[in-house]
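Data block below; observations after.
The complex appears here without one of its protein chains, the remainder shown in place.
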Amino acid sequence: MMSAREREQSTRAELVETIFEKSKPGRRAAVLPPAEVPEPPLDELIPADLLRAEPPRLPEVAEPEIVRHYNRLSRRNFDLDTGFYPLGSCTMKHNPRLNERVAALPGHARLHPAQDPKRAQGALELMWLLQESLAEICGLPHVSLQPSAGSHGELAGLLLTRAFHADRGEARTKVLAPDTSHGTNPASVTMAGYEIVKVATDERGGVEMDDLRAKVDDEVACLMLTNPNTLGLFDENIAEMAALIHAVGGTLYYDGANLNAVMGQSRPGDMGFDIVHVNLHKSFSQPHGGGGPGAGPIAVSERIEPFLPRPQVVRRESGNGSGPSYDLDHERPRSIGRLRGFQGNFGVFVRSYAYILSLGADGLAEASETAVLNANYLKARLAEGRAGKYTPVAFDRHCMHEFVLSGKPMKRDLGIATLDLAKRLLDFGFHPPTVYFPLLVEEALMIEPTETETKESLDAFADAIEQILTEAETEPEKAKNAPYTTPVRRLDEVKATRKPVVRQPLG
Amino acid sequence: MTRYTSATPDDRAEMLAAIGVESTADLFAQIPEPLRLGRPLALPAGMSEAEVYERLAALAARNADCEEQVCFLGAGMYDHYVPAIVDAITQRSEFLTPYTPYQPEISQGGLQAMFEFQTAMSELTALPVSNAGLYEGPSSVASAAYLALGASKGRRRIVVSRGVHPHSRETLATYSQGFGAEVEEVGLDGGVTDAAALARAVDGETAAVFLQSPNFLGAIEDVEALGGAAEEHGALLIVAVDPMTLGVLRPPGEQGADIALGEGQPLGNRLDFGGPSFGFFCGSEELIRKMPGRIAGETDDADGRRGFVLTLQTREQHIRREKATHNICTAQALNALAATIHLAWLGREGFRELGELLVRRTAYARERLAAAPGVELLYEAPVAREFALRLDAPVDRVLDRCAERGIAAGYPLGREYPEYEDGLLVAITERRTKAQIDDFAEVLGAAISAEMVAAS
Partner (left out) sequence: MADASYPDDLLYHDQHDWARLEGDEHAVFGVTWYAQDSLGEVVFYDPPEVGAAINKDSSYAEVESVKAVSDVIAPMSGEIVEVNDVLADAPEQINDDPYGEGWLVKVRLTAPGEAEALLGAEEYRKLVENG
C-alpha cells in the first residue's frame, strides 16, 4: 500500500517512460573489448545484400540510468517477498535465496549444454538425483526432466499416451477431464490432437461418478485429473476412477499443480496415476519470476517408460570399481522424441534439488501438513463474520491446501463482485486470490496460503476481508472503484484489446 | 518446524481449535487409508543450509564449465559476457518472486518490462508484433508450426530445411505426432539450403516453410531468395534466427518472413547447461490474434495515467481453453527481462559493434583454424559467428585431446548430420580473444596430428 506522496511520485511522467523514451543519441553503457584481429569492412566478409542497413533502434542509455529505470520499475510490482500472495493453484511459497546462490555457482551456471557428458558429470548426477527424488515423492519409477512448465508436461503426457496406444495398434480420439480443470488441460488436449470431453462435478465437489462411467469407453485415451482437485478437495473415488480408465485401456494423468497438499502424505503413483507432471515452480520453490521460468518434469509408470522423451539421463554402474557414471541416453527407439532444446531448464533443477535437500523427507511432509493446516485455518476464519455470510465456501467440508469461496451472495446483497473485492484488497497490501476460477463456482475466489505464511499473516488477510465487506455494506462504490493506492488504478482493458498497442512506436 | 514454516505448537493449537479438529490427521482423513503413504519418504533427512551448499558445490566442481575450459561450443547457446547489472536487477525480489501479472494495477513493473521486451525483439527482427516469450528456441519452432496449421485452413504440410537446428526439427517431429503435420525436410548444398530442392518441396498444400539463418552449420542463408517458394504458394515463411547477429545481418522482417523466432539465450542469459533461457516469437500484424503466449499492451487507467495490461487474453488457455492458440501458462518472463536489460546495456551502437566484432573474430578464427594441419572448411559460404570444419581425424578423439589442454573445441556434427561425420562446429563470442583463438589453432592441429600418428 503506497502513501499518497509515493503514489504521486510514482505517476510522474519520467517513471512511466519506457527505456526507449529515456534514450539520447550518443549515450551508451557497454564498453566492448578491442577487436585485436583485422577489421575489414563487413561487406568484404558477408555480401552486402545480407547485411543490415540500419541497426535496430535499441535505446541509448548509460548504465546508471538503466539501473535506475529498472529499479523504479520493480517498485511498481507487488511481490511474494513483500507480502501475502494467496493465488490459488500457483503455490506461492517462499523462494529460498540459498537456491539462487547455488544456481549461480559457475560449475552449474557457466556449463555449456553441449559439453561432453564425461565432463558434465556433476550436472548429470544432479539431474539423476532430482529424478530419483521426484520418483519417490510421486510414487512412479521413471522421470524425465525435459518439460519446461506444467503445460509442457501435460503435452508430453498426452503424447506419451498417444505413443502408448499407437504401440498397441490403437488410435483413440478423446480425453476426459473434469469441468473444474485448469485451462491448460483442454488446451494441451487439443495440441495433442485429441477431443476434450468434460466430466461433471457432484455436489460434494468431486467427479460425478455416474457421468464418468457413462463417458469412459474405448475411444477414451486418457483421463486427466488433479487430486486434490482445483476446489482443494481430495476426491476419495480416485481408486475407482483409476480402475475405470484402466479397464478400457486408457491412461490416468495427474496434473501436479496441487502436489503441495500431498507430498509425503500420499503419492499419485499409489493412487493409480500412470503419468504425473510436477511444477517445480510450485511445490519445489523455484521463484515464479513474473511468469516463469519454471519446469514441469514428468514421472511415469513402467509401461509408459519406453516412450519417455529423448535424451534421458541415466546412471551406469562402472563394473570396475570406479563408481557410477551418468550419461544422456539417446538410444530410445520408442521414445516420443524431443520436446525442446538440450536437456531442460537445468538452472531450475539446481534450485529444486537444493530445496529437496534442505527439507528432506521430514521437511517435505511437514510442508504439506502445514499447507493443509494453514488453508483450513484461513477457511475457518473466513467462515466467520461477514465473510461467512457474503463469500461462503463453495463446498462445506475440510479442504486440503486451498479452498474456493463464492462471491454470489456478496454480488446479490452488496452489489459488489469478486473482481471488486479483489481490487479493494490491493489497497490493503495483499495480492488477491485467484478469481473466477474454477468456472464451476459463481464469482469464485480460490485461496491458497501455502505453508510458509505465519498465523498472523492469515489473520491479517481475514481481517482485511472483514473490513472490506463491512465497508461495502454502506459504501459499495468504494470497492467498485478500487484500487486507489496502487501505482495505477483500474485499467481500460477494452481499449487495450480493441486496438492493441504491443510495442513502442519509434520514429 | 523444519524450514521456512512458522507454525509453533501454540499456533497449531490455536489453529486446530479454530478449525474444530484434534489434529492435522483429521484434515488428511479425506484421503482414504489405503492411499496414505504411512511411512516417511525414502529420502535423506533435511540438511542445514551450509551442508546443502557443500553438496551443490561438490557437484558443480565436477563440471568442465567455461571458467575451466575455453569454450568454442555453440549450437544455439553461446558463452557471451552478460553484464553484472542483469543479475543485480533480475535478482530483485520485485522481479524474481511475483507471478504472471493477472492484477495489472500491482504489476506495472513486470508488464512494462514485457512491453519493452516486445519492442526490443520487434526492432531486432523488423516484424511489428512480438509476444512476451516462450520456453526456448526449438519448442518455439514447433509452436509456430501449430500456428501455421491453424491459420492455413486445411493445409497439413510443413517444409523445413536441414539447416534448421536439429533440436528444433526433432521437437517439431514430436509435436507433429499430436497436431498431425506432415513434415518434409530439404537438404543442404554447400552449407546452405538447396534452393532447387526447396522449390520442388513447396506446394499448395504447404502451410509453412521453415528456414534458419545463420543456419545450424553457421552459414548465412539468403532468406529472401529462398522465401520466394513460400510466397508463390501462399505458405507462411518462418525463420529462426540468432538474435546476437541481428545488429549486422539483415533481419527476417525485411526478407519476407511472416514469423521470426528463435533461441534467446545469447541475450542476457547464462548457459546453465541448457536452460532456463527463452524463445522469442515475432510476427506480422495479421497474425497477432493467432500468436501464442502472453502479450502486454499499452492503455490508460481510470484517471488517464499510462499503464500496461495483458492483452488479447482470449487467445490464451485460461479463457479459450480447448480452442486456445497454445497451452502455455508459465513462460520465461525473468529470462526475457534479462534479455531486455542486456540489450539496453549494449544499446543501438553497442549491439551493432558487438555484431561486427563477432563477424571479424569469426573470420579470423575460421582462417586460422582452416590453416591448421588436418583441418578444412566444411563449406565456403559466408558466416557470422559460427562455422563448420572437416577434420582428418575422429572428431570425438580430437575433442578429448583438446579438453586435456583446457579447450572445449566445438560441437561434433556427426550424430545429427551423418553426412558430416567428420564435421566440427566452432562458435565465437566476444569472450574468445585472439590469443585464445591462436592457441586453439595450435592445439587443434596438434590434436589431429597426434590422432593421425596414433591411428597409423
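The chains carry the letters A and B, assigned in the order they are written, with residues numbered from 1 in each.
Methods note: a contact is a pair of C-beta atoms (placed from the backbone, for glycine too) under 8 Å apart; a residue touches a chain by one contact, two chains touch by 3 or more.
What you see is a predicted model, and the numbers here were worked out from it, not measured in a lab.
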### Task
Would you list the chains present here that the left-out chain is in contact with?
A, B
### Task
Touching the absent chain in the whole complex: find that residue among A:Ser325, A:Asn481 or A:Thr497.
A:Thr497
### Message
For the chain left out of this view, which of B:Arg36, B:Arg55, B:Arg156 or B:Arg289 touches it?
### Response
B:Arg289
### Residue in contact with the excluded chain [from B:Asn63, B:Thr193 or B:Gln313]
B:Gln313
### Task
Mind listing the subunit A residues that contact the chain we can't see here?
436, 493-494, 497-498
## Note on the structure
Touching the unshown chain, subunit B contributes residues 289, 313-314, 319-320, 323
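The definition used in the following text is that only the chains that are shown with their structure count from here on.
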### Summary
Per the C-alpha means, the centres of subunit A and subunit B lie apart by a whole-Å value of 20
